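With one protein chain held back, the other chains of the complex are shown just where they sit.
Here the chain labels run A, B, C, D and E in written order, and each chain numbers its own residues starting at 1.
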Amino acid sequence: MKYIIAIIKPFKLDEVREALSGLGVQGLTVSEVKGFGRQKGQTEIYRGAEYAVSFLPKIKIEIAVSDDLAEKVADAIRMAANTGKIGDGKIFISELAQVVRIRTGEADDAAL
Amino acid sequence: MKYIIAIIKPFKLDEVREALSGLGVQGLTVSEVKGFGRQKGQTEIYRGAEYAVSFLPKIKIEIAVSDDLAEKVADAIRMAANTGKIGDGKIFISELAQVVRIRTGEADDAAL
Amino acid sequence: MKYIIAIIKPFKLDEVREALSGLGVQGLTVSEVKGFGRQKGQTEIYRGAEYAVSFLPKIKIEIAVSDDLAEKVADAIRMAANTGKIGDGKIFISELAQVVRIRTGEADDAAL
Amino acid sequence: MHKMSRKITALASTAAVTATLWCGQALAQTAPAAPAPAPTLDKADTAWMLTSTALVLLMTIPGLALFYAGMVRKKNILATIMQSFGITALVTVLWGIIGYTLAFTDGHGATSPFFGDMSRFFLAGMGKDTLFPGSTIPESVFMMFQMTFAIITPALLVGSLADRVKFSSLMVFTTGWLLLVYVPIAHMVWATNTGLLAKWGVLDFAGGTVVHINAGVAGLVGCLVVGKRKGFGTENFAPANLAYALIGASLLWVGWFGFNAGSALTSDGRAGMAMTVTQLATGAAACTWMAVEWIIRKKPSALGAASGAVAGLVAITPASGFVGPTGGLIIGLVAGVVCFWGATGLKHMLGYDDSLDSFGVHGVGGITGALLTGVFAVKGIGGTSGVLEGNFAQLGIQAEGILVTIVWCAVVSFILFKVIDKTMGLRVTAEQEVEGLDYSLHGEIIHD
Amino acid sequence: MHKMSRKITALASTAAVTATLWCGQALAQTAPAAPAPAPTLDKADTAWMLTSTALVLLMTIPGLALFYAGMVRKKNILATIMQSFGITALVTVLWGIIGYTLAFTDGHGATSPFFGDMSRFFLAGMGKDTLFPGSTIPESVFMMFQMTFAIITPALLVGSLADRVKFSSLMVFTTGWLLLVYVPIAHMVWATNTGLLAKWGVLDFAGGTVVHINAGVAGLVGCLVVGKRKGFGTENFAPANLAYALIGASLLWVGWFGFNAGSALTSDGRAGMAMTVTQLATGAAACTWMAVEWIIRKKPSALGAASGAVAGLVAITPASGFVGPTGGLIIGLVAGVVCFWGATGLKHMLGYDDSLDSFGVHGVGGITGALLTGVFAVKGIGGTSGVLEGNFAQLGIQAEGILVTIVWCAVVSFILFKVIDKTMGLRVTAEQEVEGLDYSLHGEIIHD
Partner (left out) sequence: MHKMSRKITALASTAAVTATLWCGQALAQTAPAAPAPAPTLDKADTAWMLTSTALVLLMTIPGLALFYAGMVRKKNILATIMQSFGITALVTVLWGIIGYTLAFTDGHGATSPFFGDMSRFFLAGMGKDTLFPGSTIPESVFMMFQMTFAIITPALLVGSLADRVKFSSLMVFTTGWLLLVYVPIAHMVWATNTGLLAKWGVLDFAGGTVVHINAGVAGLVGCLVVGKRKGFGTENFAPANLAYALIGASLLWVGWFGFNAGSALTSDGRAGMAMTVTQLATGAAACTWMAVEWIIRKKPSALGAASGAVAGLVAITPASGFVGPTGGLIIGLVAGVVCFWGATGLKHMLGYDDSLDSFGVHGVGGITGALLTGVFAVKGIGGTSGVLEGNFAQLGIQAEGILVTIVWCAVVSFILFKVIDKTMGLRVTAEQEVEGLDYSLHGEIIHD
């Protein structure tokens, strides 16, 4: 199994989720993060001063998938989250040793 | 060493933490996430309209443990977080290559 | 490639980020987490009662790096985040199988 | 009805024409306001009106600002507050310079049923000791009290356009709308000597037509012109922080005592009765909205209770100096149900995106209240009887007032919205809308 | 003391009996309120009372709503606001229909020391120009002013039940409690012609017994009946957002000027003195609470400062029209210390879960204030001397008033809570409590 972490732009979340549902992904976990990267930070005005906000709001999606689905999932995310503009984000894929469904105790692929 | 990520229902956090303390787990890291899965989303009322909230509040626990403790930790989480109802969450276990304690520089098992 | 997760004290974030920039790290992702560990929790006063806050605010930094940079990055974080006081945090390093840049589709080291 | 429809048709065309005519005319007219009878200053009345003015300002900032800000998504909270705050600043200046004189002086000739004259341009001639004609309070205090009404009305209508209107365009629109819609309708209803609807005998104690129908209709027109929010019907638009909305509704409720009881312009028993019926209607409407929602949706929502309260406040506004306690209670009961339908059934049925229900609550509630004023008016309280006391004609007169307001407001607002949309653009870009107005328009965000 | 204890015993049994008797009696009674002497309307007094009414409403919404909402966990913020808001709406209607007439008309026969009659049912006979007997203000304004007191009292007591009471049950409880506890105690204390405690000579300028002891005792009874919050003593119940609590406390403070100075029913020197002692006591109590906490807990907490201020406001309430500046200062000093103990030592000692300290602050502070009124009353201010001016008896009279209030309130509240608990259930389910009342009762959550 693979553990996929994707950092995307916040307003792309709904599109990504739909794309993944289309692939049969049954679950995923989302959190709000702040990203630092090539994308130039916004500038906030504060009493006439300007503050560069170096951290940008991003969404982190975590999905555990079976090995054979991993590639498709990564592709789907890339398609759905792409705007072509800097700051679109990254996808990180690593090995996942074991999965357990808390409710039933089912393990690995059956637990996804 | 293993890196264990558990997604659980928020109100189970205290029980899980106690179960883990019982096993001698000395540290863990917790964050608020939103989960999307089989569990049907709640429905919020808004001026007479109903909005299905597809993302549910969940708690993510991350714990680095030595290899021999991994299985016990996973079991303990499963016991403590189980309600038997859909949405109880998942446990994901992966390999951890290296650990460092920032304060002392201790490494790996000594750093846990 | 390696996936580095560091848990640090919140007010060390800026120093850590600068240290990493110095190493040529181009991107990282940050989130607010709560840590449970050896560091004794704060005590809040509430109408004369005292509540021990067992979870402390921490910052989690995630960085994907090429294999050769991993050691340097871990060292840099350890230097920058160290205060010598309990609760300074941990660094976790694991293998990363694959990286994709969403905007361009570039993969692995080129995507970092 | 025939006579009425003729009047209305005439007005529909008159609206746009007159609105463009008055400038020249008014500027040429410098005669003073009609000589008033000579009451003297009453310090007690003045004390109450100073207080009422503060209360009505409190309704807009921070009351309405919070009520609306609590209903939007987090990324638009500051921008929503800024709409109320910016309108407050802008209308203050406009009203002082030209709005007040055009609304509350008598005017001359053919335009006098619709507009005043320029005798109070820059408040000229309003000395420290000048009383407002026919009242016992300084004209400065009357002018200020009315200013707070002129402020809240455009601030209310923005609710329909929430989350997508440009701040710059809103400021321009407000300027035009104040002078071409608010001012003439205020004049028609409240300029006792010359106003068109005042002469017809339309009852509107504290602004059911001038403020609420006016804001509701303009809001409806606006949300039709500007279009739906991006994601309407598919994304979750759940309010970010309803605590703000409930604070806001509470401050609206408290401040409304100034709005309604203050409209007596004196601190006597009529003011007391206006406060009483305001409270009863509001409590009743909050209860009925909660009850209806409890039955239909299984849970009484906090936003529902707040919306019900506002619905009651809106509906009792025109009636407040005219009806008694039982009338007030009934008006509230009705308003809670009707506005619930306005903000839910009607809106969903017709499918427009009246984001924060300016029309659903203020338009629908204002119309309900204006009509019921004609039903429940009690001679012993406000000097005019309603249907229940046998004066059936009053209901027709109220309907005429409502129609004139709707027609004038809809026509001129539509033209204004369209002109702005075609020139500077009414709406932010799609990117700005997604990014949130807080950052894209004002360069600020809420950090926690 | 012997005489007093007999009176009390008699009352304990009378409470429940009378409470069930009055319905039939009162409905049979339709005679008008006693003819008043003939003062005329004073517009200045009316202006101040209109203002005071707005100020006291501000205390409950949004004042108290925020004060309480700021002390609960995030998942219960909206539900906590809704408790104040829902009570405001409900009591408004109840008071207009039947509460006012039963509290403030004279009543007849055996029940007249406890209840009024039905002559103002649906506010019948209260015309625009009717003055409240013996006052210079319209009866409508007096009725409204008193309504705001009737609203805040049940809203205060809910603090003891926070985080676990069903909204529906709370609405039912409020209805019963208003009519069977608040109304008779208000009548006993404030119905000058017939009220039991009024005749005994109990001093309660603005509601130390009627509002605060009453709310505190009912809250205590309620939290004993409903039980502790799930997780009490083991989970961290730290307040989610004390900024709300401090805004709330501030609005309570400001609004309390209407509460206390408004209770003069006139805008004269006594009102001014009431405002003065209110401010001094509040400042002093906030300082002492902070000081005590600073010494004991090493840090002065923001919630402590706010609680101290409220403690001072509570304690000065019965005294406000009777004592002078130094008396006010001392009452505040004492209240800060005593209520700190009430909300910390006492509560932890006895182990009940008075969640937001309705009893610890309002009960304890109200008793303290009511007693000290008997000590510091100054003839030259309120017409009655206290112990310091040699009138030792007044302290006993005050104690009698307190005991009657406690006994009546405790007995009837207990019965009401129990009946509701056995029938519809007082408390949410364990799941709902864990999930949070915002979502489980109202279908809403705070998103940011």
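Everything below uses one rule, namely that contacts are C-beta pairs under 8 Å (C-beta built on N, C-alpha and C of every residue); 3 or more make two chains touch, one makes a residue touch a chain.
Here the structure is a predicted model, which is why all the values come from computation and not from measurement.
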item: Shown chains touched by the chain that is not drawn here; value: A, C, D, E
item: Candidates E:Ile97, E:Met171 or E:Ala238 - the one touching the absent chain; value: E:Ala238
item: Which residue of E:Ala186, E:Val217, E:Leu246 or E:Ala319 touches the chain not shown here; value: E:Leu246
item: Full-complex contact with the absent chain, from D:Ile137, D:Val211, D:Leu252 or D:Ala271; value: D:Ile137
item: Hidden partner interface residues of chain D, rising order; value: 41-44, 46-48, 50-51, 53-54, 57-58, 61-62, 65-66, 69, 77-79, 81-82, 85-86, 88-93, 96-97, 122-123, 126-130, 137-141, 143-144, 147, 167, 244, 438, 441-448
item: Where the unshown chain meets chain A, residue by residue; value: 44-54
item: Chain not shown, touching residues in chain C; value: 11, 14, 42-46
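Just so it is clear, only the chains that are shown with their structure count from here on.
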item: Result of counting contacting C-beta pairs for A-D and B-D, higher pair; value: B-D
item: Same vs different contact residues, chain D with chain E, by half of numbers used; value: different
item: Furthest chain, CA centroid comparison against chain B; value: D
item: Centroid spacing, where centroids are CA-atom means, of chain C and chain E in whole angstrom; value: 52
item: CA centroid of chain D to CA centroid of chain E, Å; value: 36
item: Touching two or more other chains - residues of chain D; value: 238-239, 297, 299, 301, 303
item: Numbers and ranges of chain A residues touching at least 2 other chains; value: 31, 94-95
item: Interchain contacts, given as pairs of chains that touch; value: A-B, A-C, A-D, B-C, B-D, B-E, C-E, D-E
